[in-house]
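This report refers to the structure that appears directly beneath it.
This part shows subunit A:
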Amino acid sequence: MTITEIVLRLHANSYYFFAIILFIIGFHTMLTHNNLIKKVIGMNIMDMAIFLFFVAIGYVRGGRSPILEPGVNHTFINPLPSALILTGIVVAVSVTAYALSLIVKLYKHYGTIDAEEIMRIRGGGSL
Partner candidate 1 sequence: MQLLGSFLPVWIVMFPMVMTVVIYYVEQRSEKMRNALAVATSVVTFLSVLALYPGVMAGNIIEFELFQILPNLAVSFRVDILSFSLALLSSFIWMLVAIYSIDYMCKEHGCNRYYPVLIITLASCMGIFMAGDLFTLFVFFELMSLISYVLVVHEETIEALRAGYKYLIMTIIGGLALFFGIIITFELGGSVSLSNPVPLISEPSNLAFFAFISFLIGFGMKAGMFPLHVWLPDAHPVAPSPASALLSGIMLKTGAYGLLRVIFHVYGIEFMQATGWTIIIAVVAVITILLGSAVAITQENLKRRLAYSSVGQMGYILLGISILNERALMGNIFHIFSHAFMKSTLFLAAGAIILKTGKKNIRDLGGIGRQMPFTMFAFTLAALSMIGIPPFNGFLSKWTLSLGAMDAGVPFYVLILLISSLLNGLYYLPIIIAAFFGEEQGEGHKHELIKINEAPYKMLIPIAILAVSCLLFGLLPSNLPFDLSRVAAEYLLRGGF
Partner candidate 2 sequence: MNFSQHLPALIVVVPLFFAFLMPLLARWRKQWCVPVTLGAIIFSFLAALKMVFQVMSTGPFSYYMGDWPPPWGIELSIDYLAVFAALTVTGVGLLIIWYGSKDLLHELKSEVIGWYYTLYLLLIASMVGIVITNDIFNMFVFLEICAIASCGIISIKESRDCIEAAFKYLVLSVLGSGAFLLAAAMLYMVTGHLNFTFMAEALPEAMALYPNNLLVALGLLIVGLGVKAALFPLHVWLPDAHSSAPSPSSAVLSGLVIKVYAVAMIRLLYLVFPRELLGLAPVMDMILGMSTLAIIIGSMFAIVQDDIKKMLAYSSIAQIGYVFLGVGLMSESALVGGILHIFNHAMMKSMLFLAAGAFIYGTGARKLSELKGVGHTMPIPTIAFCIGAFAMVGIPITSGFISKWYLALGALDVGRPFFTAVILISSLLNGIYYLPIVVNAFFSKTEEVVPEPEKLPKQMLVPLALLSFGVILFGVYPSLILGIVYRAAQLLLGL
């Protein structure tokens, strides 16, 4: 496929493309940064990327928000993904809260929130 074809394809699926890029950014942050807070941020970015992907699935070109008005006939965007993602966002928030509380406790124990420092203090094992 020629470059123009690829670019056109990507433009057509731009939402998915950006969602995947965000996912990779979040994943990368989670894995490579040592600061625990940054890991949690990466986790959030990753989750948001997935939510973006899911919501983008529901988009219908030329559709309007899915609120029914009596007597009016329109194409609506798919409401189901948005509803699902509400649940997903709540889950992501609670997981973030839990992870942050764990980090607070870790800080109390070790005095640092750097994963490598913690590994060094612990003397082996992996984080």
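Here is how the candidates were picked: all candidates are chains of the complex that A comes from, given by their letters.
Just so we're on the same page, a residue touches a chain if its C-beta (ideal position, glycine included) is under 8 Å from a C-beta of that chain, and two chains touch if they have at least 3 such contacts; residues count from 1.
Not measured: the values here are computed from a predicted model.
Trainee: Touching subunit A in this complex, which is it: 1 or 2?
Mentor: 2
Trainee: Inside the complex, what are the residues of subunit A that reach candidate 2?
Mentor: Per the stated touch rule, the residues are 23, 27, 30, 36, 39, 43, 46-47, 50, 53-54, 57, 80-81, 84, 87-88, 91, 94-95, 98-99, 102-103, 105-106, 109-110, 118, 122, 125-127.
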